[in-house]
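Structure first, commentary second.
With one protein chain withheld, the remaining protein chains of the complex are depicted in position.
So, subunit A:
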Amino acid sequence: MNEPQVAEPVVGRRAGSAFGTAREQGRATLVGYLPAGFPTVAEAIEGCRVLVDSGVDVIEIGLPYSDPVMDGPVIQRAAERALANGFRVADVFRTAEAVAAAGVPALVMTYWNPIERYGVSAFARDLAAAGGAGLITPDLTPEEAGDWIAAAEQHDLDRVFLVAPSSTAQRIATTTAVCRGFVYAASVMGVTGAREQTGQAAPALVERVRRATTVPVGVGLGVSTGGQAAEVAGYADGVIVGSALVRCLLDEPDPAAARRRLGALATELAEGVRKR
């Protein structure tokens, strides 16, 4: 961040601003996921730019991890490829910086151990310095998150925790109380991956979250088409898409063709969240 040629550090936006803008426009926010370093750091950054150009409002940057227990086969394979290609944790800052420079909030979605290993406070400092917006933590619940919540406060970062259809009312209350940016509602009981249906339980879960908090609610797990995005946009503040986007890159060996597929799907999803 202190290189002389950079006139000013990137000041990244926080997720709440994107949700606010979408709300003013009478539509849902589109959150798109891509893993950092997949297939390479530079290509992942290119992929994020494609998402931004296609109308994605918030980018979720996955941090590839050796043991991703919440992820289905598509994201697992992408993470394995990224790690095999030499991804290092510090590469996530470069990726966040590029997304922030494109004017879109960059949240890092990460399993907890890499953050602990890096140092919770140091990671928060470096992510904030890179213009990142905050963290989504799929295997960290508020009970174990004391250090992270303190570091997020200190560095003004978003902290997105998950709620699930199995969460009790009391847990929804305690979890949403410490969320900032948005609340990630898992639409189904299961791992990431495209599904025919996004889950009967999701509307009821969103309703329960709304009773507990005014923080916006994003719904993820299973969304892969514009139609599904429109359906979720009908009851949630945000639509989160991961595996379907990753698959565009995973299935297509030619990078330019992969980016075209990615752009086309992102455009379809962006239209979807405007059709609520």
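Definition applied: a contact is a pair of C-beta atoms (placed from the backbone, for glycine too) under 8 Å apart; a residue touches a chain by one contact, two chains touch by 3 or more; residues count from 1.
As a working rule, contacts and distances are computed from a predicted model.
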Undisplayed chain, where the name is taken from the UniProt record, one of "Tryptophan synthase beta chain", "Multisubunit sodium/proton antiporter, MrpA subunit", "Component of SufBCD complex, ATP-binding component of ABC superfamily" or "Stage V sporulation protein AC": "Tryptophan synthase beta chain"
Among A:140, A:194 or A:250, residue touching the chain not depicted: A:140
From A:66, A:154 or A:200, residue that would touch the chain that is not displayed: A:66
Among A:31, A:78, A:128 or A:163, residue touching the chain not depicted: A:163
Sites on subunit A contacted by the missing partner chain, in the whole complex: 65-70, 72-73, 76, 80, 83, 88-89, 112-118, 138-141, 143-144, 161-168, 171, 175, 186, 188-191
